[in-house]
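Scroll down for the structure; my scribbles are underneath it.
Take a look at chain A:
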Amino acid sequence: MSPLVRVRDLVVAFGGRPAVRGVSFDVERGQVVALVGESGSGKSVTARSLLGLCGRGAVVEADELAFDGLDLRSLGERQWRGLRGRRVGLVAQDALGSLDPLRRVGAEVAEPLREHRIVDRVRPEVLRLLADAGVPEPEVRERQWSHQLSGGLRQRALIATALAARPELLIADEPTTALDATVQKQVLGLLRAKAAAGTALLLISHDLAVVADLADYVHVMKDGAVVEHGVPADVLTNPRHPYTRALLNAVPTAERRGRGLSGTIPALDQPDRRVPGRELITVTDVVKRYRVRGRPPITAAAGVSFTVRAGETLGIVGESGSGKSTVGRMLLGLVAPDSGAVEFDGVPWSARAGAERRAARRRIQMIYQDPLASFDPRYTGRQIVTEANPDPERVAELLRLVGLAESQVDRPARELSGGQRQRLAIARALAADPAVIVCDEPVSALDVSIQAQVLDVLVDAQRRLGVAYVFISHDLGVVHHIADRVLVMRDGAVVESGSATAVLAEPRHQYTKDLVAAVPGTVLRQAQSVLKPG
Partner candidate 1 sequence: MTSLAIKSEPRRVSPAAVRVLRVVAVRLLGAVGVLVGAATATFFLIQAMPGSTTDVLLARTQASPAVRAQVIAEYRLDDSLFTQFFAYLGKLATGDFGTSFVLRRPVWDAIGTQLPRTLELVAATLVLTVVASVVLAVIGAGRRRWARSLFSGVEGLIVAVPPFWLGLVLLGVFSFSLHWFPAIGSSDFSGLVLPAIALAAHPVAVVTRVLREGLLRTLDEPFVLAARARGISEVALRARHVLRHAALPVTSLLGWITGSLIGGAVIIEIVFSRQGVGRLLLSAVQNKDMPLVIGVVLLAATVFVVVNALVDAAAWLLDPRTREH
Partner candidate 2 sequence: GGTTEAAGPSGAPVRGGTLRVAVADEPECLDPQQSPTAASRFLARPLVDSLVNQGGGGRIAPWLATEWRVSTDRLAYTFTLRKNVKFADGAVFDAAAVKANLDRVVNPATKSLLAASLISAYDKSTVVDEHTVEIRLKHPDSTFLSALATPNLGIQSPATLTGDPAARCATVIGTGPFRSAEGFASQKGISYTRNPDYAWPPEGAENDGAAWLDAIEIQIAPDAGARYGALTSGQVDAIANVSPTNARELGSTNGFVLHSTPYPGIPFSYWPNTASGPFADRKVRTAFRLGIDWPRITENVYFGVYGPAKGVLTPTTPGYDASLESQYRFDVAEANRLLDGAGYATKDSQGYRTKDGKRLTVRHMWSDAGVTDLATQVQAGAKEIGIETVEENLDGGTFVDRLLKGDYDLIDTNFAAPGPQVLQVLLGAENIPTPERGIANNMARYTAPAVQADFARALEAADQESQFKAYADAQRKITDDAAVFPIYDDRTTFGATSRVNSVAFLADGAPDFHQIWLSQ
């Protein structure tokens, strides 16, 4: 029997610029095929060519582009519509925006049912689909709008819409990007069940860990072309292409702790000689509640206590909304606790005012998840750092330290790439000669390979300058990689703390155990343990 999908030498170009160049792959019935690769490598475009929805101005050419023997290259609009939703379902990349915010969730799920006249009575089917997709209380959810649903629920509702007309192929484009580890686990489970039930699955991800656990076959893409393919176990343990190897190396995990991830900073291969110094920050029993009119108050910090020592890295992990950022902002004195105290250098923020407070501020800096938002849009890279330290030599030195070339820093920051922007943010933070830098999800928005570079820069700077980090992240791998000590937060409270290895390798608290267990990548971890460094 011929494969369900057969693609040979697919080329997609936008305005003469090819985004996909010569991709070939097959998807068999009931098979999970994965496309992995960094951002912009052409994964989404490749997948969408199966629906004829590559976007305005796309020119699609292929030697073969067939679905169940049907030649997709010559389809008219009507035939495409018969295919879309009915035979091929799409869970589009931007799950949070893929449900029409002005329509009820139920209407969205019902749309393909009505369009393709799948059932006579739509509502029971909608409820069944929602329940199937793992949406609790479907009767309630069906009547809600997407903004009333959490990210995980939206993702599941979207999957329900894609599966509504019982397609033979489901394309899932980054189905878990925006999700917490625990929710991610549930969604992946759902997809796995669908695949097991016979639906073919084309899975797209930049996350090797996700792919490795789920896929029967993997295609690694770079710059619009497939550079390597094979069954996951093969590709991950025995990468032939340097790109695949670099990609694997870049994944931060406990196993790679203390080593460079990107291979760009040789100094990191020297042993780490840091010794934690005196206590810089003491947090005692802080409580913070947010009151929003018409709702019960939210406890973002419920009696949190900890210390930060000079030169160490304290990791804070926890799911979204657990109060990580709130605690971070309290360290900077940006948020005043309702009770309890945050002492910096032995003096609580509440006791500092005016010039003294401003001077203390300089000694504790912050790095944000979205670095661009933290730069004045009118400033060039150099101006941004100069604002923190007027000494041009020191500025040049720091820019060099974070690996920014002279040619890059005299441009507006928005013209820099994501990784470069984050390096600039690090340079600015360092320019104030701080004792502590609070990093709030500094690498969450970055690709694995870029993330690796930024993490390396952070580690390098710490080793050279002895600055302490408070490193906030929901990514256990990253925290495990960089942190000396870890706090695990849940609903504003610290549920567990201790050395990184102790907490994350042998969690004691049930919540931590769940978190750790939810992290995908069993296959990947096994693979990495056999992978040779370098």
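The rule we apply is simple: a contact is a pair of C-beta atoms (placed from the backbone, for glycine too) under 8 Å apart; a residue touches a chain by one contact, two chains touch by 3 or more; residues count from 1.
A word on the picks: all candidates are chains of the complex that A comes from, given by their letters.
What you are looking at is a predicted structure, and each value in this text was computed from that prediction instead of being measured.
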| item | value |
| --- | --- |
| Of 1 or 2, the one touching chain A somewhere in this complex | 1 |
| In the complex, chain A residues that touch candidate 1 | 48, 51, 53, 80-86, 88-90, 92-94, 96-103, 111-112, 115-116, 145, 147-153, 158, 161-162, 164-165, 177-180, 183, 207, 294-296, 320-321, 369, 441, 444-445, 474-475 |
